[in-house]
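I have placed the structure first, in the form of structure tokens, so that the comments after it can refer back to it.
Of the protein chains in this complex, all but one are displayed in their positions.
First chain written, first letter: the chains are A and B, and each begins at residue 1.
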Amino acid sequence: MSAADLLLWSFLFPLPTLLLSALGLPRRAGLVSFLSPLAIVGVGLGWLVQGATTAKLVVPDLVRFLPDGAFRLTVDPLAGIMLLVVGFVSTCVFIYAQGYMAHDERAHRFFAFLDFFVAAMCLLVVAGNLTVLLIGWTGVGVASFLLISFWWQKDGGAPLKAGYLALGANAIGDAALLLAVVLVPAGLGELTELGAISRAAPERATLLAWCLVIAACAKSAQGPLWWWLPSAMAGPTPVSALIHAATMVAAGVYLLVRTATVVVEAPSVAYVTAWTGVITALLAGLASLWQPNFKRGLAYSTVSQLGWMFTAVAVGAPFAALFHLVTHAAFKAMLFLSAGTVIAATHHEERIDQVGGLAKKLPMAFAFFVLGTAALIGTPLVTAGSFSKDAILEATLASAWPELGWLLLAGAFLTGAYAGRLLFGVFLGAPGPATEHAHHPGRVFDLALLPLAAGAVGLGYLEAGSGLLSGLVHEVVAAGEPVHVQPTLLGIGAFAIGLVGVGAGALLARTRSKCLPLPAFTGVWQALWGEAHAIPQGAAALHSGRISRYALVSVLGVAVAMGVAVAPVAGQDAPPAVENKRRPFKPNDPRKKKDAERQRKKEQRERERRERQREREKQELRLDASRGELRPATGLADPNTPEGAAQRKRISEAAKAAFEEKRRQAKEKSAKPAPNDGEGATP
Amino acid sequence: MNLSSETIIVATAVFIFSCGAAGVVLRKNPIGLLMSVELMINAAIMVMVLGSRLHAQPTGQSVALLVLVLGAAEAVVGLALALAVFRRREHVDVDEAREIQG
Partner (left out) sequence: MLPLVPVVACCALAAVTALCVVALRRPVYVAVSLLGHSLSLAGLYLALGAQLSAAAQTLIYSGAIVVLFLIVVALLPSGGAERVGLGRVVAGVAVFLATAAGLAAAVAASGLPHAKKDTFSVEQVGAPLFDELLVPFELTAPLLLAAIVAAIALWRRQELTRPADVAGDEARP
């Protein structure tokens, strides 16, 4: 069993630690939980060493009414790399979390939920068709809800409402993905084959692309579905680092990278997606500037960076998006975990105007935050972020819509601004009220971040120097331009713009509130945000506790879903009646067998009787022939000689005469009346 | 549209299923609610038996048997629940049992 085959089952690796946590072992929660993602990383590295082979598992026809109802798992280079990313970040977060949640009495449950999340994420990554991917997709959504609302009694129920918001957005994405599952034509079920849909089934290709994009937007908080991610910061910081920075929100990008051909070959979809990515990147970057809560600031940063990735996929550079995903996972998780160290140090103070000048008390966290900020703005030669951002900028500027590239370049200023604001506001500058009571929370908070820091720096060189990543995935993901080692003019330009932004952010951090004071924008934002609040309020109205209300909503929903599912295939010819390909189960009829036996035996006996009869007649003839003349048993003369011929003649004449004699006698016997009956008996 | 027997049966099944679905929303009595659910199950069994005849395979009737058993199990649990919740109340109204809210 090669490492690739083992990786197929990577979604089962977290089960042992999940069981342990469910049983409440070990005493100190999560002490061994990091072993399961570490196992994934180990097997993944072994897979790389073995040459990054591909492994597939197919259980055909598991669900018969779907066009592609097989259970498919595929480990190809893209999936392997995602598994490595997920495992690596998860290991660091798990180690960090057991320090962060050490004083929580429900910590075992937390680690059980984290294990469930990792399992669902791995299933999503190794899925070979959309059906299995949907299972992992909904699994990570459920895990996200459980983890966001983990401290559901805090702040008057805010985490629970945030959980409902996340579920609401994810539900929209789940519905879109479900429609995509139904729309996939039979025979194109494998995710790697899905790119052929625009040739094979062109009328469905656009709708399928829309479904995939909507699902990805819901999972990655893009476009009109951005509103769940900032409030998801109500969950514990390890959750924010793992799920809402590195892995779950990356699932949307992963889906788009997997099905990049489908999206790119539907031009309207690609156009809308690219613009959605850019607009989200810019607006989220702007919104990050007036967040008083620094975790929310980081959340908007995540939304912004995901916008970059979406744009990259939509313009036809999925590898750049993948590469940025990998580097972003490392440095964003590092940023979040440093912020978590600050929160743990200041007894859960999350407001940026209450902290400041923490660099002296938390030097390692400060160093990691500086490194993360440098990666975020794309510092060349030092961090990996520059390589990936560079790739995306190049791809957009070279695409059919270069104005997107210029907008992204302008967005680099906003990136620097919000990163600088956070850096200077939290770690540098005048100390805030919470800074005096801050204390260093522990060594584990720093040690867990070291591997992430190494990744943030090293990944770029790994790719640029050896082309390892692009070489691995080139069959699955279109490579585009190779990643350069030397920084290009574009990269240096973007970095310079980012530095200017950092300066602006530093200036902003010197103000009293450390937030952007633009009341007009705030008003607009409030209006938009107020709309998003209507969603959970509307959902709460449905949740009235009345069974009839639930029944009404569910039946109407099912009816709508049926109509939507039937609409694409309505009007087509009815499929032929299903042929049962299996042989009907015919029990062996014992009577039939006996009849056949009997028949055979009877025929056998008949044959034997006839044989014996013939033998007897032959014998008698021979005897009769030899009565007239002695016939030698052997040594008949050669018939070619005259003596032999004469001999033959004599024998045959004698036999004929004997035969005639016998017949005459039989005739005489039959002419006489028989003693017992009056009829003539045949001889 | 031909009014063959098959079409009539399928139309009746659709009608019965919709009646059951409407009954789940309409009825206040919990037993009435369960009976509407049973109506939906009956409609599904009807279509299954018809389908076994249309496609010339006995599997439809076998599945119908299994679904009958399933309906029986579901009715048992539902009735036990209804009894447990509503036995000591004066008004037997499904909407009054709001403990699951929130």
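Here, a contact is a pair of C-beta atoms (placed from the backbone, for glycine too) under 8 Å apart; a residue touches a chain by one contact, two chains touch by 3 or more.
In this text, all values refer to a predicted model and were calculated from it rather than measured experimentally.
Although one chain is not displayed, chain B still touches it through residues 4-10, 12, 14-32, 34-36, 38-39, 42, 45-46, 49-50, 52-56, 58-59, 61-66, 68-77, 79-92.
On the side of chain A, touch with the chain left out of the figure occurs at residues 548, 552, 555-556, 558-560, 562-563, 566-567, 569-575, 577, 582, 584-585, 587.
Assume only the chains that are shown with their structure count from here on.
Centre-to-centre separation between chain A and chain B, using Cα means, comes to 36 Å. Note for the complex: chain A touches chain B at residues 543-548, 551-552, 555, 577-578, 580. Residues 21, 24-26, 28, 33, 54-55, 57, 59, 94-95, 97-102 of chain B touch chain A in their complex.
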